[in-house]
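Up next, chain A:
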Amino acid sequence: MNTLQQLPILSIIAYIPLAGALIIMFLIPKEKTGAIKAFATAVAALDLAVSLPLWFSFDRAKAGYQFVERIPWIPSLGVDYHFGIDGITLLLILLTTFIGVIAIYSSFSAIAERQKEYYILLLLLQTFMIGTFCCLDFFLFYVFWEIMLVPMYFLIGVWGGQRRLYAAIKFFLYTLAGSVLMLLGIIALYFYNTTGFLGYKGLGHAATFSVPKLTAVAAAMPPELQVWLFFAFFFGFAIKVPMFPFHTWLPDAHTEAPTAGSVILAAVLLKMGTYGFVRFSLPMFPEAVKTPWVIGTMVFLAIVGIVYGAMVTLVQKDMKKLIAYSSVSHLGFVMLGIFALNMAGVQGGVLQMINHGISTGALFLLVGVVYERRHTRMIAEYGGLARQMPIYATYFLIMALSSMGLPLLNGFIGEFSILQGAFAKNFWWALFACTGIVLGAAYLLWLYQRVFFGELSNPANAKLPDLSFREQLTLAPLVVLALWIGLYPKPFFDVLRVPSENIVRSVGGATMTPPAYAGAPGTGIPAAGDLAPAAPVPAVR
Partner candidate 1 sequence: MTITINHFLILSFLLFAIGFFGVLVRRNFLTVLMSIELMLNAVNINFIAFSRRLSDLTGQVFSVFVITIAAGEAAIGLALTISLFRQRKTLNVEEANTMKG
Partner candidate 2 sequence: MKDLLWLVPLFPLAGFLVNGVLYLISHRTRGEAADAHGSQGAPALAAAPAPSVHGENPAHTHAGSSAHDPAGHSPIPLKTAHTVVGTVSVGLSCVFAFLAILDVGIGRLSEGAAHVVTLYRWLPLGVNQAVGQVHGPAGEWFVDAAFRLDSLSALMIAFVTFVGFLIHVYSVGYMGHEEGYGRYFAYLNLFMFSMLLLVLGANFLLLFVGWEGVGLCSYLLIGYFYDRDAAADAGKKAFVVNRIGDFGFILGIFGIFSLFGSLDFGKVFPAAAAHPSAYAPYLTLVCLCLFVGACGKSAQFPLYVWLPDAMAGPTPVSALIHAATMVTAGVYMVARCNVLFRLSPDALLVVAVVGGFTALFAATIGVAQNDIKKVLAYSTVSQLGYMFLACGVGAFVAGMFHVMTHAFFKACLFLGSGSVIHALGGEQDIRKMGGLASKIPVTYRTFLVATLAIAGVPLLAGFFSKDAILAAAFEAHFASAPWLGRVLWAAALFTAGLTAFYMLRLVSLTFWGKFRGGTEQEAQIHESPRSMTVPLIVLAFLSVVGGYVGIPMVRGGDRIGEFLHPILLPLAGAGAHTAAHEAAASTEALLMAASVAAAAIGLALAYVWYAKGEGAVPARIAARFPGVYRAVSNKYYVDEAYDSVFVQGLAKGGGRFLWDFDATVVDGAVNGTRHVTVGLSWLSSFFDQYVVDGLVNGVANTLQAGFRGFRRAQTGRVQNYALVMGGGLFCLVAVYLLFR
């Protein structure tokens, strides 16, 4: 552990893919596609191998950031090169390195042209994603956050489907628009800490972009300024999540991106938004978050996202679009959990981020499998595949069940925890969100039925080969992970516990789950007359 603490392990994890990308760029000629593939996979696997020790040597009981690296970078502006992780980012980094291997390994047969550039971009993307999760300096964070768009833009725009240019540009501009507002927020914060701006008197501190420091500064700001800044950050994050009504870039980007792009987009990139809420919005602007109309708006948007996303999913004719819209619904659950502002909600929300990465990532992989064989994503083109591809059907069923939250698989753990947190806060939130569970079963089973059941009527499907060994190798780890989280989620909750407690405490929530209504004798909790709008119980706050 000590040796690991002394090494700049986070930088190593972050820059291994970059180094791999440079080596491919300069040392491997583009004709040697086999070597490029093998090398890219090896780099990603090495990255995963290097990141795994973090899981074992991470101190679960320690508050604050671990494996911290800090070097002054631009001293005159107070910019540091500052890396560090807590339990939340630990899981997200592991998810990123894990998905990174799978995304690269799954692209072997899907990508036929410009392979060199493709793998270089995938590796670059991985460096930027890990950097975004690791860094604890707003300046650096913004750099990573923005530069991440570039490889993704090219992945969609070059290797995408028919409307790839439209989708890529929409993706780029939409997210850029959001993050510009975030940049404004960061700058405002910076000046609030130093010289002041727009009539707000600055604190006159030394200039810094340090996340922990500015978080403390922001948390002490006057409430109305917090609300302004909360919404500045909100647009950046909400578009990335994406929350209703900022979600329309997602179906286009997902649908047009190549399989690996969709997988990374779903598994990691969307998590940037929810991660932003957990890491920045909640601890930085507690007064804003606690304002009833703000939290009401957030939860309203989350619940609308859940139900609306599910309803729209129900009528999709394109498999990838269907799964993309289901992401809107799932991330609505994540947002609901986060804004329940209690332990169960936040822990469940973060865990559901991981779960969504696993389940939806796997579903995109699975759609990619038949897309590679048939070059169509239209549901109507399929039917009766269960007979022809039983192993494929089995994998698909497992991941669909995981996505719809069936117990003993990962999705259930996250959804249960989120809904429990929401219920503890307000009965009606849980009631409306639960409809998402019913609709989730409906759209996934209907999809499954249309693709796998019925007669195998389309002759084009009559000779589809079942999953190859390599394809199974990309999917099996995801299934194992889904079962692990479903059967024994305790290790994950252990990792998340301390950071979640900090977050919940910072917004003044109770770290326990407060009973929504309890007239239990001897507890001193006032009996709520009925279940109606059960406000958070004051005694517990």
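One rule holds in what follows: contacts are C-beta pairs under 8 Å (C-beta built on N, C-alpha and C of every residue); 3 or more make two chains touch, one makes a residue touch a chain; residues count from 1.
Here is how the candidates were picked: all candidates are chains of the complex that A comes from, given by their letters.
Just so it is clear, the model here is predicted, and its values are computed rather than measured.
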Candidate number, among 1 or 2, whose chain touches chain A in this complex: 2
In the complex, chain A residues that touch candidate 2: 109, 112, 170, 173-174, 244-245, 247-249, 308, 311-316, 342-344, 347, 372-373, 384, 386-388, 390-391, 394, 401, 406-408, 412-413, 416-417, 419-420, 423-424, 427, 430-431, 434-435, 437-439, 441-442, 445-446, 449, 452-456, 460, 462-471, 488-490, 493-494, 497, 501, 510-525, 527, 531, 540
